[in-house]
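A single protein chain has been omitted from the complex, and every remaining protein chain is retained in its original position.
All chains are identified by letter, namely A, B and C, in their written order; residue positions are counted from 1 within each chain.
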């Protein structure tokens, strides 16, 4: 299979009209601007924060540490998709309010997940970036709904989704008129069980080859092990990622969710130094508030 | 791995409370009753019909042929989840109305898919069985919403979902008080590309071993090839399936969707005769209107 | 993807010469004759026996029970491919001698595995059917070596091999002049972990569609659970398998290998009765010594 055949829109399943996410539809890259922070530019954008919003102290402490280490956007889930109905489902709107308070205090823009078409307006009232999670990558009504917003969308690859399906999911959003889409590789499901998922870093050059959209990587969900996040984060930047989204918690051992894959704030701080070196080795830099 | 460890609710991820879908929670099998047609009884229930509702003639002709061959429930999609935004997305409410007309004319109960929490009430006004499709198996708001209905739900396994995740998705529905859940194996995604999916028939005995819920099989999506539907439908019944859901179209070559995997009405009629033999060979029978 | 494109030899990777395993190369099915027992005929052939040859008593007791229940060929491993070097590796030539004794006593032909090109002549001196196991499906020197024999070969599908690769592996054997090849589906590796492998029964109609070679199924390795062998064995016959190979042990709880997936002789006897009903329901029968 020749990769350049992917540039032929006819390859995209049954669709024959030109593909809006495809490179052919646009001369240069799409830059997604989140309050001045640019995904898809020369600088690599670091998003960090806890899996779930738990309480005020957790958010403030984590956010301050993220900011002081050089993270520029805060992540945190208020609505959580959990395999079991008996797991913590998130704080809901109360979580969104805590995110808002944290943004006011720290100035960090916020990315948070929306799972339900009925909640799109509510979440959009708080979030700077709307996240559509892996399990909803093919939730087409949700994709259409966020496509009608004029707000950035972080679209995570489904754990079972091909590159083609991933791009077609993004196409649903662009097709509603919203071009502000950030693609996120977060690990796919394979036979291997020593890692939570198999982080498919080859998706980074492949997506950037086929599409003009920015591509980021989530090494936390991609590996499921705290100690694997640093090497895989560095590898992602070396492979050409435009950003990273990582789980950081001020007390990982007490996290209500995903503590085993969350970096401590100290680990995150150390990693940021290393990431800067890798970014420079590939002719880029890490986006920071200082250099603006 | 010992299978009986699955009976231990602690195996189900992080949840520690007793699992409602588990065998331990209930002495016998759950029988889902759809207007007198019983899933989970000694008789095997055959659901058939087109992928999508296209028009009145298509529905009436197909439904009459399905009924005359011995199918007892009609399938047909009004809201269609399609990989590309440029593919036919279904007729929407107009499709639901055509399904209703067909039910009035033929007496066949109807199963149709719901993809959006906002559409649950609308679809429930027409459908006898609410289908939650593969792509939405982990759409938890949707699962909770159909869990609040008191109407049967056909839950399809995600194309890359484990048995455990499948049962936990069903648990979301039962946990809202709706026990009328029919599990459907429809093929999983593997490395094999000669078939559309890999129909995992071992899921049938596994699910029936672990859960009291009825289990049916979709050999049309499971294989993607019309000519493979008969052998795999027979195999599913031999493996212990409580029912089958198959794509049948009065003019497969003109179908707007999935024509290559739809049986013609003649092929379906022939298959029904063979299925009866297999059902009897495993001590069951095919449910028919006549024998009630 | 249209399945009939598989009939086009050009589809088989880079090879452009006609494919010897393909249906186009031959008008009817290949019948593999093992001392009068015919694979690929109207009758379904049952192979059974222990995973490993352990000792004389085990072989004699198991073989007699297999024979009395209607099994017509005995399986048993003398050279065992084991994931760990610290697991039981088989009795080697001593095991072959025990197999020979058992054949003399019971009259059952023998299938046993060969793993090493240097052992082909040795194993061929004892075996009636040479088995090439899953892990060696792409061991091309071994395929060429058994291709130079004039003795039946049972070729197991690799646990992560496509149908195309499986047929090309068989082609290596036919290309050396040995047409006596029996294909065996034994489960593929997927993300699902509740079963040892995912038994891909759709491989049965697919292989028979593409090739003239007989196809059998191994539900023991395919599932890894004793209690799943009966439903999946029945499903395999319903799907059109020309035979089954199953693990049976006179004392499964004491087996040195695979005891958890071995049927007891009583369970095997019961299953044989059920298999006969399924075979007849699809217009075939189970091959037995009596009816010859």
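The rule we apply is simple: contacts are C-beta pairs under 8 Å (C-beta built on N, C-alpha and C of every residue); 3 or more make two chains touch, one makes a residue touch a chain.
What you see is a predicted model, and the numbers here were worked out from it, not measured in a lab.
Partners of the chain left out, restricted to shown chains and counted across the full complex, are A, B, C.
Touching the missing chain, out of A:154, A:183 or A:236, is residue A:236. Summarising the interface, subunit B meets the missing chain with residues 160, 189-191, 193.
For subunit A, the residues touching the absent chain in the complete assembly are 1-3, 6, 160, 162-164, 188, 190-196, 198-202, 204-206, 209, 222-225, 227-228, 231-232, 234-240, 260, 274, 277-278, 280-282. For subunit C, the residues in touch with the chain missing from this view are 12-17, 81-87, 89, 115-119, 135-136, 138-141, 158-161, 164-165, 168, 171-172, 175, 189.
The criterion applied here is as follows: only the chains that are shown with their structure count from here on.
Each chain's centre was taken as the mean of its CA atoms, and the one lying most distant from subunit A is C. Between the Cα centres of subunit A and subunit B there is a gap of 34 Å.
We define each chain's centre as the mean of its Cα atoms; on that basis subunit A and subunit C are separated by 47 Å. Each of residues 189 in subunit A touches at least two other chains.
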